[in-house]
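Yeah, one chain of the complex is gone here, protein chain that is, but the others are all in their spots.
Chains: A, B and C, in written order; residue numbering restarts at 1 for each.
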């Protein structure tokens, strides 16, 4: 017989806390919100609640034949993209399912939670898969907030996700100018160190990279700075844009007139929708919900560039400052007297587009089995983002974390950090 | 001061009854159902509840400047297609709106109902517009049921709209063979007679038509008869199909393999989804949810044709039998001993595709003002359907009623009635 | 042995003349023109040359087993839409075939011509199919000119089809105002009379129609009159448009800013591309290359309507004046002193949109066999046009001719003739 020990209890309580956090994030939602899928990228909140349960059911519970499924039809219905499990229900049709109802999905969660708890109590679970399942759920918690922002933000009524959280900031002084941090290169190592705790397979193996000296911005680009780009006809100067980015501008994919995703211009000036509601544009807050194309064009306009993921990781490891976390929307960088120079807003503000394509690290191996479809099969055509955002659950960020999206994507919490070749090389910055 | 009289009271109670019926139809819905729009043709139930209120608000209440809108943004949000009111919110995006919530929409209804009641009490309403608004609401009641069938029927779980209605039929004998009714022609008149009560503008003016003698089927085509068409390779014989219909078959628009919309083949045989749930195909019930193309191909296979709308109206006026109404799904035709020959299933079963394009009657004039967009601007590219279906609210059917949809549409409650040139003319039937 | 008689000789020389006319029409083309298909509606000139030969080969020559095909692969390659012959090569890919070369296609024509001539000499041909084949070729001669106009007119260089034809018009006086012709109704007959020579199956059977008294315009609407519609914001007033027409305007399908297909606005004013080249807009010439939607909106703006096909045919039979034919582009109507009132521009100018959907006449039967796909299977979703255009080959027009296109089509030589209810009925005209 299995003896419950302290480690197991910790794991069980961590599992319970992670699962509860998903439910908590849905507390402010109206019943009408749970099934919405306004664009294919966005999944309904109800789907996130169900799919995260499906993950535990599929990869942990079904491993034992005595498991009784809540509903065998969910195997197809809530499979995201694991072809090894069977042909998934089409992603772009997730918003067509009014049934199972939200209420039934909550009961599905309870069914899975009870089964996991029972197995944990009997020591029958694969611990590494349980840990993976919790991190998987945390990723979907981030997506859930991100998707809710789109669901509410694209609605002409622009309702707040949560009215009662008032983010007030103490701003004794204006946001300081961006400063460059000089970083020296050489042969460096990136990727997660062995035995340093959980990481996704795509962060491994740790490996050597040759790196030239470079400079990196000490904070993210602000709304005010991006507004200057717009006012300088940045969206109209083809020479600033990658070819596909320019085609996207011309096709109106960045709005008419173009601007970051949640900006809208009214008679009184620019406004930005946030999860806390619609409000006049905060010039000191970091610009958010921009595509890689816009980030790249902005950098080109400044005569600099975006950092590679190696540059970002090395700079962050050496220079990251403690960042105050604010919920729901990113806040302005600040510099206090006496503080050493360093990277602000490294995590907890916005994901930061890099100049690196999302490709396997040298020697990369996906996880064995169907769960190996988790990360590896997406290593084509996307760009890496580093950092973490206000939507990332606490404890889910790492400096080695590799997030990835398509260059035109904007519904994520994405921002801009600049980099530049080291002083003295050919390209000089204007900053 | 206005003196409330009996006519007003009748009108008020009719208004209240019509409004209540929409709410009653939504009683079986789950909260998740109200915002669904799985395809552009289907509108969310919540939208129907809101738009019908918008109609009263826009065309009756706003006529007086003292009316206080519930929310001025609804003018755009719940406008269906009245360009005279402004650019409507895009139809295909109705399912992207989680807000206003269903609860708020119910409060919007109450706000409008109260305002209408107050005006009625003061005799301030345009009675013909009030009547139009009630008929408009009844059309949306039919659409609401039709759309709910699609919302639930396309869901892989195939839930019933209403489990507790059990439609049991007393079937002492099998459905009798279809018989032909001979109808004589000449100069006839169709269209609503003046002063015969409410009708839509497209049913007017009553006018003369030359009509040859013809024959018409005394009941609708059954599932069993349509199955024979499938089994005889009807969907694979290009010579039976109009060119666009054949293209639709080839493109898989009628399913793979093709069949009526809600049929699906399982190991045990054919099933059909109904609002009462999924069940084995009832061979005696009329075939439903077929496109004009399928109806036309079926008729061609039988070596006959569909009736024109003139033929349908004249035949129905002279021969319609009382049809028992069943809710939610059409039931088999029957013939009782001693009953005279006549048209069964004329109304109350399924809308019936005709061979007539939806065009204005000679001398047609739309209603004056913006409400004139109601019918007239759709008189192009669609086909006329006659009759009424199990989804049509009681009291909303007329033999002169002209319904209209595109030839490929199938989500409506549509069926097949055959016609033929009179005996002795070139084309003979096989029946 | 077969004795060649005069009738056969006449038929052979008619066949030869019709075939030669196709070749003559291609004389002005550059080698580069023959394979062009800028939009799916347009077929490459080479394809017309090949397909008309295919028609004779398929329906006449292959009937005898001793026929040796020029290339058996052409059966699929040059089949237009006869599913009875097999699955045709996709229409929208006709412009992807550089081979067979134009030169080879001309040899294919010669091969077919020789085989037809040999059979004719031996009296082995089905004469009615030979006649049909000649009329078929004439239809494609019209399409060939129509398609060449699109091929050259959409090219930014706007080259003339034929520089050496100078259409000079003797215009002693301005185009007279349009006048209304009053036509009395009753029971009338339309459709081709039996034994009145060749007609397509869709013009039969001649049948009775009830017709109210009406009025019809004595000439087509001019460019100048249509310009007044544009200048009066006709393309911006939604109340003038059918719903699908308005959607087409909004989607930019009629140009940005909208205008008839070959109009373009330059600094010096409006120009119109014609087969004779680009030139300033001729205000007196009839407006051409408009969709049914634009014709309908124009009529609505004038507070009148388009004629039904019954009205058009009856009016033309009673009132058509001899119209001078001009090649390649329509010319202004004129009225000479002493001339009786009558319908000008009935044929030989532009096809005229009617208010009638393209449907079978009562009692219609398609031709037997695969050639029955010629007309019947398109009787859905299109509108009837009457008359004939400058592109119609001499001898190919009839007052009973039913042409048909989709309501949004504009690449055909289409124009506008107005009609109105008889004076004294509700709708009055502004003319």
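Here is the rule we go by: a contact is a pair of C-beta atoms (placed from the backbone, for glycine too) under 8 Å apart; a residue touches a chain by one contact, two chains touch by 3 or more.
None of the values given here were measured: they were computed from a predicted structure.
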{"item": "Visible contact partners (per top-of-document touch definition) of the missing chain", "value": "A, C"}
{"item": "Residue among C:15, C:54, C:70 or C:89 that touches the chain left out of view", "value": "C:89"}
{"item": "Candidate in contact with the missing chain, chosen from C:22, C:52, C:79 or C:102", "value": "C:102"}
{"item": "Sole residue of C:85, C:132 or C:152 that reaches the chain not shown, by the stated touch rule", "value": "C:152"}
{"item": "Residues from chain A at the interface with the omitted partner, ascending", "value": "81, 83-84, 187, 207-210, 212, 238-239, 241-246, 292-293, 296, 355-357, 359-360, 362-363, 365, 372-373, 377-381, 383, 407, 421, 425-427"}
{"item": "Contacts of chain C with the absent chain, listed as residue ranges", "value": "30-36, 38, 46, 73, 76-77, 89, 93, 95-103, 151-152, 154-157, 159"}
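Following the convention adopted for this analysis, only the chains that are shown with their structure count from here on.
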{"item": "Chain contact topology (line, ring, star, complete or other)", "value": "line"}
{"item": "Chain whose mean Cα position lies farthest from chain B", "value": "A"}
{"item": "Centre-of-Cα separation between chain C and chain B, whole angstrom", "value": "37"}
{"item": "Centre-to-centre distance between chain B and chain A (centres being mean Cα positions), rounded to whole Å", "value": "47"}
{"item": "Contacts with two or more other chains, residues of chain A listed in rising order", "value": "none"}
